[in-house]
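With one protein chain held back, the other chains of the complex are shown just where they sit.
Read from first to last, the chains carry the letters A, B and C; within each, the first residue is number 1.
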Amino acid sequence: MSRTVRAAALAAVLVLTCRGHAAASALTPDPLGVVATVPAAASPHWVWVNDVVFAHMSDGQALLVDGDSGRFLGMLSTGFAFARVVLAKDGKVIFSPETYFSRGTRGTRTDVVTLYDPVHLSPVGEIAIPPKRAANMPMMADSELTDDGAFLLIYNFTPAQSITVVDTRSRRFAGEIETPGCALAYPTGPRSFFSICADGALLDVHLDDAGHVTRRIHTRDMFDVSSDPVTEKGVRLGSRWLFVSYGGKVYSVDITPRGLEPGARWSLVSDAERRQNWRPGGLQQLAVHANPDRLYAIMHQGGPETHKDPGKEVWVYDLRRRQRVQRIALRSPAGSIQVTRDDKPLLFAAFMGSTRLEVYDAKSGAYLRSVENLGTTPTLLVTP
Amino acid sequence: MSRTVRAAALAAVLVLTCRGHAAASALTPDPLGVVATVPAAASPHWVWVNDVVFAHMSDGQALLVDGDSGRFLGMLSTGFAFARVVLAKDGKVIFSPETYFSRGTRGTRTDVVTLYDPVHLSPVGEIAIPPKRAANMPMMADSELTDDGAFLLIYNFTPAQSITVVDTRSRRFAGEIETPGCALAYPTGPRSFFSICADGALLDVHLDDAGHVTRRIHTRDMFDVSSDPVTEKGVRLGSRWLFVSYGGKVYSVDITPRGLEPGARWSLVSDAERRQNWRPGGLQQLAVHANPDRLYAIMHQGGPETHKDPGKEVWVYDLRRRQRVQRIALRSPAGSIQVTRDDKPLLFAAFMGSTRLEVYDAKSGAYLRSVENLGTTPTLLVTP
Amino acid sequence: MSRFDRWMEASSRSVARRTSRRGLLGALGALLVGVGVLPLLPVARGAEKPVKGDEPEAGHPEAQDPTSCNYWRHCAIDGFLCGCCGGSASACPPGTVQSPITWVGTCHNPADGLDYVISYNDCCGKSSCGRCLCNRNEGDMPLYVPFRSNDYDWCTGSSVANIPYHCSTARVLARAT
Partner (left out) sequence: MSRFDRWMEASSRSVARRTSRRGLLGALGALLVGVGVLPLLPVARGAEKPVKGDEPEAGHPEAQDPTSCNYWRHCAIDGFLCGCCGGSASACPPGTVQSPITWVGTCHNPADGLDYVISYNDCCGKSSCGRCLCNRNEGDMPLYVPFRSNDYDWCTGSSVANIPYHCSTARVLARAT
């Protein structure tokens, strides 16, 4: 018997011996192999903090935090140039578009959608997709589900632009839709989405139940690309997608029976505020909440090229009256915000240059708590 | 022609147009695709700063720095739980034992020795080895070359202990040597090495030209394991391996025609210094230089369990007289030191908790320069 | 030398220092996660005085807080506390695998005045947790005495999740005798 095995055996004996004594001791032995699980019923106050880990992009992560307790519930390791997790509508599975290389940063590239069990936070399946996933600053529209959750849409950039369609029911790659000149995926129904085109128009795409294209309309120009472009950081509230320009102009894209139509245009900033250089900024700079319809925007003062800078204020707007109803002062500059969907919503605030998540009462704006040491470069905040 | 392709074409046209104008401009266009190379003749003052990247262990790195200029010359991406690069004796290739997983932190494990071209710092070959590489705090003895460079020895821990033998001439896996109860590899000749055993004895292993074991001797106990164990951080000077205990006792293992023999024992610290709690500490806490024979040790004041703490002093010893001849005060605490092999040697100092490399004159102890922002958790320093 | 000086001198070391210093820990937080000070990181190790007989500390409230580096069971732990990572002092976070083989230490429980054999089983199969780093070094031996060494990544012992390390548990095995 080898010395190592003997050593192991000795250890074993020691354990047994000790267990013998354990009975006599105040504390009983802890069992081996106990692994915690996450409650099956997700709290509306949970948040997934996605981290691209910029300095070491092969090690992307998604961290699950309970906004009420500030507890770290668990995490997922999600590969190279990670954007974000996508939560199934029924909460029964987590979709994660991931990229891996056979030698870490070189070798064969493999793209997959990994399916994770939300209770055990472990992989339960993997769907092979074309190795074309866009590698960019993480955006929500990099991957979205259609309204009924039947299809997962993933933006590709090689630099040819297209959308990978994954059937979440059969858990198979359903096909690829070319979107030349148009980027990202913004769902508009159970079988439709649009991409934003370089000329400010939208590509309105409709699918059949197999995920294949039935109709594609190149709309008239919706946005002013040349002078004051809208960011790609749109947020959806019901039948409306809201986009905001570098300068703070709000553009609504309305989903109507007649197709996609430009809605009301208004501004986040008054003329006076504009003169004071107030503007929206950040990565995930907008959030919404229904009942009542509210828009949350990260604001800061800076020049025209600061459209990605973090801000220390969140301005809250009544979307019916299109008026600001609140200014929330943050404790730290935020580049990403998210608001939970429930009736006692929390406002989460994070920033890539920090590892702190701050939690506020989304209605009163009151600071509630901070969670420290979350990842290295937190990007997108995703709530159930 | 797709819109994207058109866009690309437009860009191309723009380029052409511009090149047209370029002639008229003060600056001429920079060519595309120029890639720098590293001088073929390595300077003795270069150092490889190995980084296990503790927070993101899938992204290990080795960074090459010129100690004279402080210039960052280039780097290698070296995979999971990386220990260090091993430089071929002829300087013509760099060996890097590496580990990869098919899904970053999960999936199929693959261990290889990657061969890098030292001029282009790119992979030129790969040798498959058993997926058994030890994952531990990086130690020089995790992987070493035999004296003639014919065999690369790699320590395995699964937790069964063994040594993987790679033939560097045929660039093939030559075999595996079981070293039950004994750890790491300390070369003692062109066809021999020893491992340190848990009982304080050595396993003295001799190989044939195929890398297979011809003789294995389990020596008498060389070290006092129970009361004051030597660290595994030994350094070699000619026919001697020097080990230092937690308390600062020096043990010499002499390579003699009669085999491995214990050499003189002496202490790095005087009784007075011992009373003041002076002791060696750090990860790569020892370094040596020949002509004259010098031993460098990182020293600090602390209790018996501080044997891995960094120190702010390097004490220098004359190995012939076994006396301290110098105390070098460092600017920052160091956990790793290395001394170059030339006649105007540099002393490099680094620390896992910092990203700074400090450079000193190894003879005068004078501070020369610092190199900032080197990796995230620098571990072992390797010089040509 | 003031505590703060000591911290300036070797920041990472301070992390494991048993004397509570939330302020510094807070300030260090980002940097720590940042520079990736990790379980195996020895700079913090041994900065600990033994819990046993460490009278001014024995009654320390944190000695009974499983998410504290000062928790009595952690006298020789080396890594991220699983209690801060979705697990507990003895259970692994969701989706990780507890490595069955590891090294054992002996810690003194000030609450009942008894010594216990503690098994430091790593939780494995995901990238580093990165939270509640705790490095303490009592009785740590070199790599050539494996079952007494905390310089190994003990996820090595897990055939399922070999070798990615996530966090560390501190299981009571038994009363030490």
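By definition in this document, a contact is a pair of C-beta atoms (placed from the backbone, for glycine too) under 8 Å apart; a residue touches a chain by one contact, two chains touch by 3 or more.
Values in this document were obtained by computation on a predicted structure and should not be read as measured data.
Trainee: Using the definition of touch stated at the top, determine which of A:87, A:113, A:150 or A:182 touches the missing chain.
Mentor: Of these options, the touching residue for the absent chain is A:182.
Trainee: In the complete assembly, which of A:166, A:207 or A:230 touches the absent chain?
Mentor: Spelled out, the listed residue whose C-beta touches the missing chain is A:230.
Trainee: Which residue, A:102, A:219, A:306 or A:370, contacts the hidden chain when the whole complex is considered?
Mentor: A:306
Trainee: Looking at the whole complex, which of A:101, A:296 or A:348 touches the chain that is not displayed?
Mentor: A:101
Trainee: Looking at the full complex, which residue from A:193, A:315 or A:351 touches the chain that isn't shown here?
Mentor: A:351
Trainee: Since one chain has been left out of the picture, which residues of chain A touch it in the full complex?
Mentor: 52-58, 80-81, 99, 101, 104-106, 109, 134-137, 139, 157-159, 161, 182-184, 195-198, 225, 229-232, 281-283, 302-303, 305-310, 312, 333, 335, 351-355, 376-377
Trainee: State which residues belonging to chain B touch the missing partner chain.
Mentor: Per the touch rule, chain B residues meeting the hidden chain are 4, 7-8, 11, 14-15, 17-22, 24-38, 59, 61, 64, 71-77, 116, 119-122, 354-356, 372-373, 375-376.
Following the convention adopted for this analysis, only the chains that are shown with their structure count from here on.
Trainee: Farthest from chain C by Cα centre, which chain is it? Let me know.
Mentor: So the chain farthest away from chain C turns out to be A.
Trainee: Using the average of all C-alpha atoms in each chain as its centre, how far is it in Å between chain A and chain C?
Mentor: Centre-to-centre distance between chain A and chain C: 33 Å.
Trainee: Measuring from the mean C-alpha position of chain B to the mean C-alpha position of chain C, what distance in angstrom results?
Mentor: Taking the mean C-alpha position of each chain, the two centres sit 26 Å apart.
Trainee: What is the distance in Å between the mean C-alpha positions of chain A and chain B?
Mentor: 40
Trainee: Which residues belonging to chain A are in contact with no fewer than two other chains?
Mentor: 4, 7-8, 59, 77, 376
Trainee: Multi-chain contacts in chain C: which residues touch at least two other chains?
Mentor: 33-34, 101, 126-127, 130, 146, 164 - these are the residues of chain C that touch more than one other chain.
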